[in-house]
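What you see is the complex with one protein chain gone and the rest in place.
Coming up: subunit A.
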Amino acid sequence: MAESAATQPSRSRDLDKLLLRPGNLVGPRFEPSAQLRDDVQNHARVLVVGAGGLGCELLKDLALSGFHNLDVIDMDRIEVTNLNRQFLFRVEDVGKPKAEVAAKRVMERISGVNIVPHFCRIEDKDIDFYNDFMIIALGLDSVEARSYINNVACSFLEYDSDDNPLEETIKPMVDGGTEGFKGHARVILPGVTPCFECTIWLFPPQVKFPLCTLAETPRTAAHCIEYAHLIKWNEAHGGTAFDPDNPQHMKWVYDEAAKRAELFGIPGVTYSFTQGVVKNIIPAIASTNAIISAACTLETLKIATECSKTMSNYLTYNGSEGLHTKVAEFERDKDCLVCGPGVLIEVDTSVTLQKFMNLLEEHPKLQLTKASITHRGKNLYMQAPPVLEEMTRSNLCLPLFELMGKLSKDVIHVNGMTNKNNQKVSCLRKLRVTFKGVDGVTDMDTAGGA
């Protein structure tokens, strides 16, 4: 293995061209140096979310691009059908956790790389876990999981008193996604570029067949599969919830779907198609994963080193007929509940919830009446329905400071009615509440914003 240093060019030769030389397209703080290359190795911790088709590519690409401190999180175990594209896995790995095998394989092949696997659900980790990473790279196939990670990353974001994001609180995400021959890669800098929630409409809603069609007039293989999955499963299993990650459950649905397809003379029900329909996944293509992962890795390197300006901010790739790719610049939703600054409001610690609601009515930016208020999942006051109004009414005479757990500042969400072009419209607002004179935190904030 060990060739002499003289004949073997440095493994970082290509990387050095980006990191050791000045350039015209570099970021404002880029300082080319060997130190920078070493910092990528030693200090840039990157989390890869997902160890499937994209995740395998991302781990390999990041490791080969000089990132030597990686973590990977994935709750799935390896299945036979993964092997064609999830190239880090072998037949004998079937049944083992993807994160663990992927980490091991990359470490075996690329010396000096340290990858920590996490075989668990993304929800199992507490939020501090995610805060330890410089950049989070997403190789996921579900809207839910993306939305979750986005919410976590955006929860670190803080704004100064002029509603500018504090740079040190920005947790960059690089998100890749593929469906067959199509894919996307995007850079999310919370507070700067649109977050996942700002543009959730980019994801087409899942196709849902009418239940009565499934029950009465199936016409396609997908109808038969959804019948077995949504109707037949409950009939046969009563209390047991269907688990799409349980291969026995999936096999049962496949068998039932196949029977039904035969009954109605419908072709096309296979095990992998059953998985695809039930999990709402379009078959993945290895080359699409590779292309999208390469784009994501380059963006990760650009964010970390500023050796070039990052893509702004959403790349689409379509390889189904010829090849079409372009970058579109999407805009932030200024009122986004997840990444937006919200409205800053400063109050005394003695202010009761009722008094606070009066303040919202008078606040020039809000003029919000009939407020319902929620804080960290606790409903402080609800205007309706009567059952919840009754349960929350006693909070009205309590100080907001106490209701919010005596924090010097925190975010709450309020919905109610406001005036827009002389019409009453309902609205939902994020508020950054700070309490006067608590812990001196408000003073510090002002200093930071200046």
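Worth pointing out:
Going forward, contacts are C-beta pairs under 8 Å (C-beta built on N, C-alpha and C of every residue); 3 or more make two chains touch, one makes a residue touch a chain; residues count from 1.
Everything that follows uses one rule, which is that contacts and distances are computed from a predicted model.
Not every chain of the complex appears here, and the one that does not is recorded in UniProt as "UBC core domain-containing protein", selected from "Potassium channel subfamily K member", "UBC core domain-containing protein", "Ribosomal RNA-processing protein 43" or "AP complex subunit sigma".
Looking at A:N151, A:T220 or A:T325, the residue that reaches the missing chain in the full complex is A:N151. For the options A:F203, A:F242, A:F273 or A:F330, the residue in contact with the chain missing from this view is A:F203.
Within the set A:K309, A:R376 or A:K436, the residue that contacts the chain not displayed is A:R376. Among A:V40, A:I115, A:A228 or A:L353, the one in contact with the hidden chain is A:V40. Contact residues of subunit A toward the unshown chain are 29, 36, 39-40, 43-44, 127-128, 131, 134-135, 143-144, 147-148, 151-152, 154-156, 167-168, 172, 197, 200, 203, 205-206, 208-212, 215-216, 230-231, 234-235, 303-306, 337-338, 372, 374, 376-379, 382-385, 387-388, 391-392, 407-411, 413, 415, 426, 428, 439, 441.
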